[in-house]
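Omission of a single protein chain aside, the complex is shown with its protein chains in their original locations.
Chain naming follows the written order as A, B and C, and within any one chain the residues start at number 1.
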């Protein structure tokens, strides 16, 4: 009696992808430059920072959490990495330390949330403010730039290099995507993430170490934010104290456009990637079309709203 | 057999107030200027804009919602009001229209959330972006100032006037507080707000018109944001296109410090007022003490975290 | 695998340029933010001047976000603009895209703020350090040596903040008594609150240096509300401040000649495409604007 047909093709799963394709067609029709290989490379590179953060955010949102501190983690780790490079440390080591620091900052969020019993919104709102302040204190408000940052091949390669003709940030993003995809959809950890997001109590009773999973998830989010920060610092050739401000919003929007629910338990890594591409295409496309920046904001808000409304309207089992 | 003792004095209800008092004592010890009547008037006036927004946010958060769009509503309605005054409309009428517009913008949030079935976070994130864009379009990025705004007594009085020696914004805030307090704690509408936040399904079963209540709540939030915008515009003598940016965070923090739970069903108007005072005292106090603005951010984040952690640790019945 | 890096070290300045008339030029403009009236004005000046000469103009707004600005400039390069006029959010962070423009052989003019590296045809800006100094010297002159004053700073880390602060402090630290330095992010509302609090802590200050005019206007409101007598000097020469000077609410501002800055930046592009030699550094003089010369300045810069 079990050998019933497989779940049939579910168009609602691909809403974001369909929206992205439609958007791409519309923009191309108005300005064919859009699909020029050169622009696509730009577009993907422009996607990478937000996509990396959004990958981490996907785990977080799946647990019905939120991480507002990603932009500040990006800035603080970027600044520390940059200053270590200036101080003479090999760039790869400084990068690794920065990324590890991001993981630690993420874990601290996780600790506040699990042991401190502070809701994710407030915990990460507070750390957002704290790490931003720390970044200003650390940098004295000045960008960190120059010296070895201009000469280290490795450092420059991360954000500005090419491999087989593909910008290196894109390659990093794809690798991160593959790892996150497998982690979320193919491992026990991913299963636990979904279970926890769907019903934390039931997951706990079923033996999921919910605190451990949550801490790990915020650690991943912090780590990816720091990785994004490393790339951004390299792209800009400078660590800006106000880097990453409000990046959390784009990451959240990408995740949600990709089909995740802020109530938890629902979301896919591929959806997030599509969501990030959609947001980047929107800016890139509107820039190409010469849309006034004021209108760009309006359009962006409307698109988010439409994407999410289509999604929620096609869901039957809401609440 | 049933005569249980009366609910005893519950210290956890007054955590925020205790924190505020301690803070005030510490600052005063370091700089007695803090409690000079003059500074207290400053402090309260500085509290008013955030407090007004936070009052609305309290209703919203009680229903486990969130309103990220308040800052943008403030800016858009402020700009429209200012331009109407410039255009020759009596200031009181322009103010009323602006405030009504704020209510409409809030109601639109409510509609997206109830009928559009978009989670509050995303709905108001989208409208935040849209109204901000609209503000830029409307103002062309320039502040709206001058003309009748400099001559209308009523307009100037709103933000800069005194009544019985008390700055008028404080009086408006106290009136708004009284109304919100009564509305939340003394009327059927308030009861429904609590019920809806505590258990939306049960509220629905009990015949509460949940959609109507939610729309009303977002309307209130929009209205109060517009009122705050009117005061701010009058204080500055100018409507700034980027006014209110990230004000939602301070409002949320005030509400949560005041004891509200982002999970809904828990919160008090007086707590929110205390929370708003605490946040304002923090900035005011640190300014008086000449604390570097970088460190101010760190301290603010730490204080939010501590306040909320004390609260959540003293709650026994969490989840 | 062996990779190619694409990190050629910018060979932007080609000595021979293909001559082009203004009407054949498509100019990409990247502005740091259009939520500051100074830049809105700058944008308008550039736009009007270039369009007046028949050029096409594409404008983007980076919203004060360095990485968005990089994206914007990339997108302008994609659109094969003939020249870029960039008003950087940050001098260091803009360099990488300036280099990209160099690779694409697109001439770059920086306006209001410079680029740390990469080849630019010219940088057209006020001399912020000089302006800062000028403000300090003026305060010394007005209030006497060792007067108690407060400094309201701009967005932490912004080059304007740093440079104006540097110039101001180079004099002020020695000849003035700077009792408070607080950031108000170039924002009027923030400056109002910060000033209220400064006046509370130091009720006897005699002067305020605000690092831009938005702040100066906000500070003036706080001063008026507290019924104090404080000499305020701003920075920008924005219309709001000029009006305030006329009314005596602000004493002075370091006036930037936005019309010149904007027009000259476009002219640099034109000169470049005419094969003319253009100055690498075009420091547009700032001047102190007080009640005495406000009308003249207004006429000169805003034609009003």
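The definition used in the following text is that a contact is a pair of C-beta atoms (placed from the backbone, for glycine too) under 8 Å apart; a residue touches a chain by one contact, two chains touch by 3 or more.
Just so we're on the same page, contacts and distances are computed from a predicted model.
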### Record-based protein name (UniProt) of the chain missing from this complex, from "Ribose ABC transporter ATP binding protein", "Autoinducer 2 import system permease protein LsrD", "Stage 0 sporulation protein KE" or "Pyruvate ferredoxin oxidoreductase, alpha subunit"
"Ribose ABC transporter ATP binding protein"
### Query
Where the complex has a chain not shown, which of B:18, B:93 or B:182 is the residue touching it?
B:182
### Query
Looking at the whole complex, which of B:133, B:229, B:244 or B:265 touches the chain that is not displayed?
B:265
### Query
Looking at A:56, A:265 or A:285, which residue reaches the missing chain?
A:265
### Task
Pick out the residues on chain B that sit against the missing chain.
2-4, 6-7, 182, 186-188, 191-192, 194-195, 198-199, 202-203, 205-208, 265-266, 317
### Query
What residues on chain A make contact with the chain left out of this view?
1-2, 4-7, 182, 186-188, 191-192, 194-195, 198-199, 201-209, 265-266, 317
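Following the convention adopted for this analysis, only the chains that are shown with their structure count from here on.
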### Of B-C and A-C, pair with higher C-beta contact tally
A-C
### Query
If you average the CA atoms of chain B and of chain C, how far apart do the two points sit, in angstrom?
34
#### Entry: Residues of chain A whose C-beta touches two or more other chains
136, 141, 292-294
### Query
Residue numbers in chain C touching 2 or more other chains?
34, 156, 183
### Message
List the residues on chain A that touch chain C in their complex, please.
### Response
33, 36, 38-39, 42, 45-46, 49, 136, 139, 141-143, 145-146, 150, 153, 156-157, 159-165, 168, 232, 235-238, 240-243, 245, 283-284, 287-288, 290, 292-294
### Task
Enumerate the contact residues on chain B facing chain A in the complex.
66, 112, 116-119, 121-123, 125-130, 132-134, 136-137, 141, 200-201, 249, 252-253, 256, 261-263, 292-302, 304-305, 308-309, 312-313, 318-319
## Note on the structure
Per the touch rule, the chain C residues reaching chain A in their complex are 1, 3-7, 34, 58-61, 63-68, 70-72, 74-76, 78-79, 90-93, 95-96, 116-117, 155-157, 161-162, 183
